[in-house]
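What follows is one structure encoded as C-alpha cells, with my remarks underneath.
Apart from one protein chain that is not included, each protein chain of the complex appears where it belongs.
Per-chain numbering from 1; labels A and B assigned in written order.
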Amino acid sequence: MIKKRLGLLAYILFVLLPIYWLIIMSFKTNEEILGSLTLWPANFTFDNYITIFTDPSWYMGYVNSITYVALNMVITLLVALPAAYAFSRYKFIGDKHLFFWLLSNRMAPPAVFLLPFFQLYSSVGLFDTHLAVALAHCLFSIPLAVWILEGFMSGVPKEIDETAYIDGYSFGHFFIKIFIPMIRSGIGVTAFFSFMFSWVELLLARTLTSVDAKPISAIMTRTVSASGIDWGLLAAAGVLTIIPGVLVIWFVRNHVAKGFALGRV
Amino acid sequence: MLNWMAWTLPTAIFFAAIAGILLTMTILEVYRPCRERKGFLPLTTTRGDRLFISLLTSAFIHLTMLGATDLSIWVAFAISIVAMTIILRWG
Partner (left out) sequence: MNKVQNNKAWWLILPMFALVAFSAIIPLMTVVNYSVQDIFDQNTAYFVGVEWYQEVLRNERLHDSLLRQFIFSFSILAIEIPLGILVALMMPKTAGWKTSLTLILLALPLLIPWNVVGTIWQVFARGDIGLFGWAMNALGFEYNYTANAIDAWLTVVLMDVWHWTPLVALLCYSGLRAIPDAYYQAAKIDRASRWAVFRYIQFPRLKAVLIIAVLLRFMDSFMIYTEPFVLTGGGPGNATTFLSQTLTQMAIGQFDLGPAAAFSLIYFLIVLLVSWLFFTSLSLTDKDQLKQGSASS
C-alpha cells in the first residue's frame, strides 16, 4: 500500500516538475532567469502578466482561441448527437464503414493537407475567421465525439425510447426532453474532449488565420526576437494557456474515469 | 473556384470509378442485402469489408510494384484486378 502511494507520488512529481518550472519562471525577471538557477523567484514580479493583460495584440489571442474552441464544441455536439444516436440504435447500410472512415480522418498527416485546407477555406471566404478553425477542428473532434457518445448512448436501455414513443412523444421532443438529460455526463465528457483537441492544436489554427482570428499559440512565437527570447513573457503566456484546461477538467472530474473509456466499460 | 484543386483527367476518372463502385455497392445492398460469411480470410466479412480489404491490398500492390520494379503501372493494375476478384469472390 505504502509502495503504491510512493510510486504514485513520484509519478505525479514527474508530471508537475516541468509545469512548476514554467510557473515560477513566469514570475521571474529575465535577468534572474538567465543569470542564475533559482528554485523560487528572488524578485517576485508580475510584469510579464501585466504586459499580456494590457496589450490587446496579446490578450486578443486568448479571446480568439476561446472563441473558436467554443464554436467547435457547439458544432461538434450539434451534429454528433443525432449521428451517435443513429449509430447506437440502428443498423443501416454502410454503418461500420462510415464509422471507420470517420476515424480515419484522424490519421491524415496534417502537414500536406495544410495547403488544400488553406485554399478550400479561402475559396469559400472563410479564411481568417473563427468559423474556419472551428470547422477544420471538427474533422478531428467529431469522430471522437461520435465514438464517445455512442458508447454512452448504448448504455441507455432501448425500452425507454419505445415507452416514450408509445406515450406519444415525437422524436425531437423525446430526444431533447428525455434522452439528452439521461446522457448528461456523456455530453460533458464529449465537450471536454473536443475542448481538449481544439485547444491544443496549433498547426491548422495557425495556417487558417492571419490577423483577426489568430490563436494565442501562434502569437507566442512573437517572444522570439533579434535580441533573443523573452523567456519570462513566454512562460507567462504558456501558464495562461494551461488555466482554461484546468478549469474545464475541474468541471468534469467526476465523469473523467468513465469518459476516458469512451463510455465503453 | 475549382481551379486550385488542380484536377487532371486521370484523377477525375479514378475518383469517378471509386464513386461508381460505392454507388453500385449501395444499390446492391438495398436490393440484395448480403450476409456475413467466412472465406479464406481469417475473419467473417461482409461484401463491403471485402471491398475495403481488396482496395487496400491493391493500393499496396501498386506501391510495391512502383518501389521495387520498373514494370509499367498497368502490370500492377492487372494483378490488382485479379487480386480484387479473388478477395471479393472467395475472401
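Note that a contact is a pair of C-beta atoms (placed from the backbone, for glycine too) under 8 Å apart; a residue touches a chain by one contact, two chains touch by 3 or more.
Computed from a predicted model, the values in this text were never measured in an experiment.
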- [ ] Identify the visible chains that the left-out chain touches across the whole complex.
- [x] A, B
TODO: Using the touch definition up top, pick the residue from A:M60, A:L98 or A:I180 that touches the left-out chain.
DONE: A:L98
Task: Among A:I52, A:L71 or A:L135, residue touching the chain not depicted - done: A:L135
Task: Residues of subunit A in contact with the chain not shown - done: 4-5, 7-8, 11-12, 14-19, 21-22, 25, 33-34, 37, 39, 75, 78-80, 82-83, 85-93, 95, 98, 100, 102-117, 119-120, 135-136, 138-139, 142-143, 146, 154, 158, 196, 199-203, 216-217, 220, 231, 234-235, 238, 241-242, 244-246, 248-250, 253-254, 256-262, 264-265
Open item on the list: Under the stated touch rule, tell me which residues of subunit B contact the chain that is not displayed.
Closed with: 3-8, 10-11, 14-15, 30, 43, 52, 56, 59-60, 63, 66-67, 73
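The definition used in the following text is that only the chains that are shown with their structure count from here on.
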Open item on the list: Under the stated contact criterion, what part of subunit A meets subunit B in this complex?
Closed with: 93-94, 96-97, 100, 116, 119, 123
Open item on the list: Using the touch definition from the top, list the residues of subunit B that touch subunit A in their complex.
Closed with: 1, 4-5, 26, 29-30, 46, 48-49, 52
